[in-house]
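Right, I'll just put the structure down here and ask away after.
Note that this complex is displayed minus one protein chain, with the remaining chains in position.
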Amino acid sequence: MVHREAFVAGLYFILMIVLALGAFIITRSSAARLAGTATIHSRPTYHGLLAAMQVFLPMLAILFFGSLLATRFVEQQSLAAMDPALLADELHRGAAYRDIRRFAAGGAVANATDGLKAGAATFAYLNTLTQWAIAGIGLSAGLAGLLFGLRTVTAEFRARNRFERIVAALLLACAGLAVLTTVGIVFSVLFETVHFFQKVSPVDFLFGTHWSPQQAIRADQGGASGSFGIAPLVVGTLLISTIAILVAGPIGLFAAIYMAEYASPKFRAWAKPILEILAGIPTVVLGFFAALTVAPVIREVGTALGLNVASESALAAGLVMGIMIVPFVSSLSDDVITAVPQSLRDGSLGMGATHSETIRRVVLPAALPGIVSAFMLAISRAVGETMIVVMAAGLAANLSFNPLDAVTTFTVQIKTILVGDQEFDSAKTLAAFALGFVLFFFTLTLNVIALAIVRKYREQYD
Amino acid sequence: MTDAVLTFAQTGPRKVDFFSEEAMARVQKRYRAEARFKAYGLGAVVLAGIFVVILLADIVSKGLPAFFEHRIALTVTLDAAKIDPEGKRDIEVLRAADYQRLIYDGLREEFPGVSDRRDRRKLEGLVSTGSGNDLRTLVLRNPSIIGQKTTLPVLLSDDADLYLKGIGTRVERAVGKGTLDIKQQGKTVELVGSAGAFAAPLADVKARLKRLASATEFELQGLSAAQATANAALEARREDLTARVKDFRQRSGDPASAETLDPATMPSELVEIAGGLVRLTEIAPGRAAGVVLLPLAADATRSDSWHRTTYTTPESNRRITDIEIAWLESLRGRKLTEKGFAWRFFTNGDSREPELAGIRGALIGSALTLAVTLLFCLPIGVGAAVYLEEFAPKNRLTDILEVNINNLAAVPSIVFGLLGLAMFLNFFGLPRSAPLVGGLVLALLVLPTIIIASRAALKAVPPSIKEAALGVGASHQQAIFHHVLPLAMPGIMTGTIIGMAHALGETAPLLMIGMVAFIVDIPQAISDPATVLPVQIYLWSDLPEVAFQAKTAAAIMVLLAFLFVMNGAAILLRRRFEQRW
Partner (left out) sequence: MNSASILTAEAPNAAASAGLAPEPKVVARNVDVHYGEKHALKAVSVDIPARAVTAFIGPSGCGKSTFLRCINRMNDTISTCRVTGEITIDGQDIYDPRLDVVLLRARVGMVFQKPNPFPKTIYENVAYGPRLHGLASGKAELDEIVERSLRRASLWEEAKDRLGESGTGLSGGQQQRLCIARAIAVSPEVILMDEPCSALDPIATAKIEELIDELRTNFTIVIVTHSMQQAARVSQRTAFFHLGTLVEEGATDQIFTNPRDRRTQDYITGRFG
């Protein structure tokens, strides 16, 4: 089934490209013939390009929006045949629709009801129908575009201007996609978060001190709302991030100072790639290192010192996360330190200050806003980091400030809740989106402030 | 002003003696601070470097063994009655035959003495459950060998493989002194020699007891210190420990008393004698009793040529038992084991059996995912960059766009996973676990990177080039697409490669869209369920088998190799085409 869908889609794509290419070639040659007899405004190529666009864009739009509409329509129609009692909520609807699709595809479905069979028949029929309908409409739109393109091949037609207007619009759309992504993120987390807050009070969520979403799977378990207090997650996240910043802050800053102020070009040529390697190491690798190498070492050292260290201690995750953000802090700080004008350094050196005095008393204070924002961006990165904590920190939602305890973080909980099968409407699943919402807005706030500071700082010295 | 001058004239310049001792000492202090400060900086860079080295060394040392596998050259009888009873050579029949059984039979022929059901199961456990597949492939390719005996390399199971890689236990072997009398009684054997025949192993056992006593005492102290308050369970544990310390002390104190070997705490002591192997259960200075692991010559009653063998790790502390080690050592002794490069690691998909698991599925999954990512984010990223750099009017809207893109670059990656889950899977209904969705999510994730890099590349092209094109009558777009963009291309490619490297290493958002399923099949299309290399690493790292740890590290090595190549290419590209205007 999936494969046939993919096949139709692939065919459509190929047709789209063939038609567009054809439109380009035909229209261009037609324009070229015209150019042989008269002076034309736009070069034949532009007539061709315009025609190709007029074929391609409508076909793409029809495929996209058509598929979107068709999916909804087919789902609605196939489920209509089933017992409405079975479709009480989103959860059951989803399950039923999956069964229908599997049955229609020829798969085995345990105790298939008549409704399901009817639904599957409807599904198979409508699915094929809509696919061909999309293909048909798209094809005719493409052909219409081609005809239109051919008709407009005249000497005075400003094909280039029109083509360039389309290109400009496309470029704007590309840039707009970034905004669309943000809007998409906001909506996808906001929507589910609102749902979540219909089930769980925001006060309990924000100020509750107990987190155990597992208990709320079944509706008959009372007091589910008590299990969604994010305080332990906030504490865990901040604990690990703090350790990370305590590691990365001094190392990153001092490394940046050394690289920007002291290092010879030769040393820089060696050291920069090392920091870049560190920056390029995927977090899953660092997570593996944290869980399998650092955590056992910390545990052993702690035990030798007579301390009680959890095997998934916050310290291990925090240390490795700190190492992860060292290159982040150092490269951002390096940039801002380098941006401090040489004249300030000269002024201080000319007073008889030593190099380090100049750095500490003039360069760093001057670069302070930039460094602060670098730290803020680093914190934001630490808070949002997932893999290291997933692999090296635990799931235990302890409300603890002890770095040797196991704690959990926002990202770990989001990952734990959402990986694997989920019921889409349960409070537990929605809680993940609520966590995502908090995470997104926390990091967004940090980023906006930090980037604003950097921007202002750049302007000051540009 | 006059006032100022007057004041200044009256006081005159304050003379400071820069050459006084005090001043010199002060300068020395300042220079020391300077040196310290510089050392901190250097230390920080060196620390980062050391970390990189430790990390890489750790990964390589863990992962390198996974690139090799151990096989045994096993002679298997391809009994036609078992493979193809009807003799029609029907391909379906040949495919369905139980080749694993044939391998097990071949293995049992190597060790005819193994009759016990449990031991037989253990013996069969030495070879991989995937080895039958290899034999099937061999037979299907050349059905004419049916009915013959053939020798083929058979893959060992992960535990056996690990042992041969030296990860199970250390084996020590020493020549035994004196002559031993052998008294065989079924599975048990008694060995009697001169008074000092077993003095060495006994002394080792006593020494071990002494260490155990100290260790247990330490634990006891920790327990007492940690929990001052009484607690029934704790109290019992304390009593138990106290008793054990006492027992250990007493036994280690008497050098001549006989010892029973406890497999939970004691290394395994064995004796190779009369062509067989005996695991000792009891040792006295002049005699020892044990069970037969490898059968002795039936008529042997006395031998003056024997070896003492020790497996230093106690049996309970390793995944491989004494008898398995004995078999493997026997195979090794007969030169039947071989070590080879584990091509399987690159040609197999995922598997529950560590020795069979490979990264091919993940590699293909990564390739498909990255292809989708590249297809989407390169044109869109460059388009957005061209718009922002060349066409965007300077107004508030453009400002918002810019701020938005910069912020998007700093959004946690897991949030993109939430977007993918809510948008692509739940809203658009795209298939779960598919490279298509993974690619789209990663495209959105690296889009800001590519836009920012492309803008920088476009900005670096001097305006004079564009002006020259405009000057000869090109339209604005012609000037950009014909002249500016081609010149910015190396920079854009560099940014794209770095973005792709970032996408290749990204894990978290892909977990959200279901690319974490256990998938054995190699994905064929962008809509097939698949996983990617970093997710595979994550999945393996979570598995309890020791062998998977090495696999994880090996997969990391492959991932890092790809990343280094990509980043190296980016650096090379930058160096090669870097143009200073």
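As written, the chain order gives the labels A and B, with residue 1 at the start of each chain.
Everything below uses one rule, namely that a contact is a pair of C-beta atoms (placed from the backbone, for glycine too) under 8 Å apart; a residue touches a chain by one contact, two chains touch by 3 or more.
Everything numeric here is computed off the predicted structure, so don't read it as measured data.
Based on the whole complex, identify which of A:R72, A:R165 or A:R361 touches the chain you can't see.
Per the contact definition at the top, the residue touching the missing chain is A:R361.
From the list A:L50, A:V200 or A:A353, pick the residue that touches the absent chain.
Answer from the full complex: A:A353 touches the omitted chain.
Take the complete complex as the reference. Which residues in chain A touch the chain that isn't displayed?
Touching the missing chain: residues 264, 341, 343-354, 357, 361-362, 365-366.
In the full complex, which residues of chain B touch the absent chain?
These residues of chain B touch the chain that is not shown: 1, 3-5, 7-9, 11-16, 18, 23, 26-27, 30-31.
To be clear about the criterion, only the chains that are shown with their structure count from here on.
Approximately how many whole Å separate the CA-defined centres of chain A and chain B?
27
For the complex, give me every residue of chain B touching chain A.
On the chain B side, the touching residues are 30-31, 33-34, 37-38, 40-45, 47-49, 51-52, 55, 58-59, 62, 222, 225-226, 379-384, 386-388, 391-392, 400-401, 403-408, 410-419, 421-423, 426-429, 431, 444, 447-448, 451, 475-477, 501-502, 504-508, 511-512, 514, 516, 525, 527, 534-535, 537-538, 541-542, 549, 552-553, 556, 559-560, 563-564, 567, 571.
Okay, in this complex, where on chain A does chain B touch?
2-3, 5-6, 68, 71, 160, 164, 167-168, 170-179, 181-182, 184-185, 188-189, 191-192, 250-255, 257-259, 261-263, 271, 273-278, 280-289, 291-293, 306, 308, 323, 326-327, 330, 354-357, 359-360, 377, 380-381, 383-387, 390-391, 411, 414-415, 418-420, 424, 432-433, 436, 439-440, 443-444, 447-448, 451
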